[in-house]
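A single protein chain has been omitted; all remaining protein chains appear in their positions.
Our next item is chain A:
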Amino acid sequence: MSRPDNNTIYVSSNVSGHFPGGIHPPERKAPACNKPIRSLPLPNELILPVRQHIGPSGNMLVEPGQTVDKGQQLTEAGLSLGLPLHAPTSGVIHAIEERPTAHASGLPELAIVIRPDGKDRWGNKHAIPDYREVEVSRLLELIQQAGIAGLGGAGFPTAQKLAQQKPLRHLIINGVECEPYIAADDGLMQEYAEDIIAGVKILQYITHCDSVLFAIENNKPKAIEAIRTAIGDDSQIALKVVPTKYPSGGEKQLIELLTGEQVPSGKLPMDIGFLMQNVGTAYAIKRAIIHGEPLLERVVTVTGDALKEKRNLWALLGTPIEHLLKESGFTPENKQRVIMGGPMMGFTLPSIDVPVIKTTNCVLAPTEAELPAPGSELACIRCGACADACPASLQPQQLQLLAKAKDYDALDEQNLFDCIECGACAYVCPSEIPLVHYYRKAKAEIRNIAREKAKAEHARQRFEARQERLEREKQERLERHRKAAEARKKAQAEKAETATTDNKEKTESGGKSAAVAAAIARAKAKKAAQAQKADEENNSAKGNES
């Protein structure tokens, strides 16, 4: 784990915290981090997967052939975690169809395809220059309407995260960007520091938090300087320069690094009074509130030795990866890998006609010489290098053995689900065991088993409920029978009584009225019998039904 051999200038860090493990892979953020962020000519089409983020998708508001303005809303916000989509530029809806999406599986998903008209014509903007005059709930609504999701990691809808109000001790702004190659946040902080800080202040207003920790890794001297200047003498925002170590930018690791506290397993940072937002998200919030612009583009680091130009690009959401690569002088080699995300946690794309999505911070096209493909897996020698590198203090060598043995109970006992899949263990493993791959597989298996179990449990409950219902119905039927029998008995008793009275009456007032009474009694008895029969038929029909 020697220091990487690039000529980065490190600023001295000012955090005293620490998290275990971590690695120092070569950073390779230059030259992208030293160049201005460029924009590209518009691509031929923009592909907007309807489901871009965690949460269901909303209803369509447009149809093929329709002309749309830049920023025009294309879908309704879906339920709970859903976000609306917007047109990243003006143009025509070319199609609404299944397209391959930026996912490791490459499975096609429903997407809105826009042919840009090149005019980049804005629709209506609802800017709120002074957000302090507006209710917090209204701001949250606007952030939701702007389609903003966390731009740093999993793409969780930002308004939802902000809405879970609990008293905050610190609002943490994550500008760490610890993964090699990626320089998107770095570039953004260098060029848009003022906007980011303005976004941070909106976040402060929303969360009522007067203590902001703004964390940047010490290998980004220009970004640190820019942010320091932008903060100025605001005493509520503390700039925290953290030492360069992967994965310092992980939410849990950064919290431990800055505060010395750990988020209890299964809880959220919110539960211990912290809220973390990425710098890109802060920037997007500023654009959304103060300028009334929804989230339409983001900075993407396009890099790797298979490219002539390695740089940060402003990419409209929906821009095909192919467009970014071609514009950067892409010369693929044999068995070329194209990675969305960084080398540690990114996933390889099966094809490059997939679009940029909100969480696409990097497109990496490395050569084989640059990032050699893993060699063949050797046996684990229990050297413990993985355990030394694990930021979650897990025992990767044990987990690997248990995963291979499919011992899911033991995996659970050894906290497999606290693994953040950062890849540090597999990076250092001398036997080149693809540890993370095994953990992912085991996690998927365990989730499957849990699902099956839930299904079986559901089926059991249904079966028991049915048994109970049948039993209940049987009791009810018996009850009805008993009542019917009682009614019959009563009727007979009445009949007998009438007969005696009749007899009496007969003896008293002659035969005629007695005959009438007897006929009434007979009719009554018959009716009762019929009713009972109908009941029984009903019951047996119900029995068959069930």
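Keep this in mind: a residue touches a chain if its C-beta (ideal position, glycine included) is under 8 Å from a C-beta of that chain, and two chains touch if they have at least 3 such contacts; residues count from 1.
To be clear about the criterion, contacts and distances are computed from a predicted model.
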### Query
One chain is missing here; what is its name in UniProt, given the choices "Ion-translocating oxidoreductase complex subunit D", "2Fe-2S ferredoxin", "Aspartyl/glutamyl-tRNA(Asn/Gln) amidotransferase subunit C" or "Hydrogenase"?
"Ion-translocating oxidoreductase complex subunit D"
### Message
Please identify which residue in A:381, A:470, A:515 or A:531 touches the non-displayed chain.
### Response
A:381
#### Entry: Candidate in contact with the missing chain, chosen from A:315, A:392 or A:521
A:392
### Message
Just to verify: which one of A:352, A:411 or A:446 makes contact with the chain not shown?
### Response
A:352
### Summary
Where chain A meets the left-out chain, the residues are 1, 20, 23, 25-26, 104, 180, 252, 256, 261-267, 332, 335-339, 341, 343-352, 364, 366, 371-376, 378-385, 387-388, 391-395, 397, 414-415, 418, 421, 423, 426-432, 434, 436-437, 440
